[in-house]
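Of the protein chains in this complex, one is absent; all others appear in place.
Up next is chain A:
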């Protein structure tokens, strides 16, 4: 099982059900039991004295499934970018050798996409609708136009921060080439950065945003919703955070909780293998010359 997969996790349920996977692995064909060579003594019938040894092979009882127990008892599973308990969506998991690829996946610093639902008119202490209510406001004055304006302001300020964090001189040929490929992004730790925001639905008091971002946490997105509310001279809480894309993995690739079986996972791994390899190569390839360049400086 040397690959990585993404699974869909519904919000609020932190389930870890690898048992079905182990069950699937253990129900596969077991290796044949080893053969043990036994010398068996037989006394010839004529005089009862003449001993002869016959050699025969007996399957070893040590390899009996009831004695040795199940072959697979644990499985290495690693998780990709965190998804907190109240959010849902595409959740990347690495199985077996795939856990090592998760490190590369982190180093590639790919963007993720979320859809975020919000409601105007309320403010809570943890920015979500479950928290303690702090204030209630009116929201009649908010129009879609005003919302779009705030969104573009956020986008602009984050774009500036992005260029700063990317640590690139914009006047160089290298920066130009990267920009053409659309690969300008920080390759080290940075504060959360939003690359694009879009309003999907506006029906006061509810609204839905699509946010493309980097190095984010789900709580940060809730805070963004809260800040949008404040900017609009009202207040807003976030009702749902859902990740719809993690790098190249989109919602359609994800497996539901009921689909976590060995054949499904195997198929999904084979399907995504090429995509993942290509993406990692693409992202890490342009990282390497930059790293060498840096080393040259020092």
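Going forward, a residue touches a chain if its C-beta (ideal position, glycine included) is under 8 Å from a C-beta of that chain, and two chains touch if they have at least 3 such contacts; residues count from 1.
The rule is short, and it goes like this: contacts and distances are computed from a predicted model.
Within the choices "Queuine tRNA-ribosyltransferase catalytic subunit 1", "Histone deacetylase", "Structure-specific endonuclease subunit SLX4" or "Transcription termination factor 3, mitochondrial", the name that UniProt assigns to the complex's undisplayed chain is "Transcription termination factor 3, mitochondrial". Looking at A:109, A:226 or A:242, the residue that reaches the missing chain in the full complex is A:242.
Checked against the full complex, the one of A:64, A:201 or A:273 touching the unshown chain is A:64. Only one of A:79, A:102 or A:251 touches the absent chain when the whole complex is considered: A:251. Summarising the interface, chain A meets the missing chain with residues 8, 10-11, 13, 41, 51-53, 60-62, 64, 66-70, 88, 242, 251, 254, 256-258.
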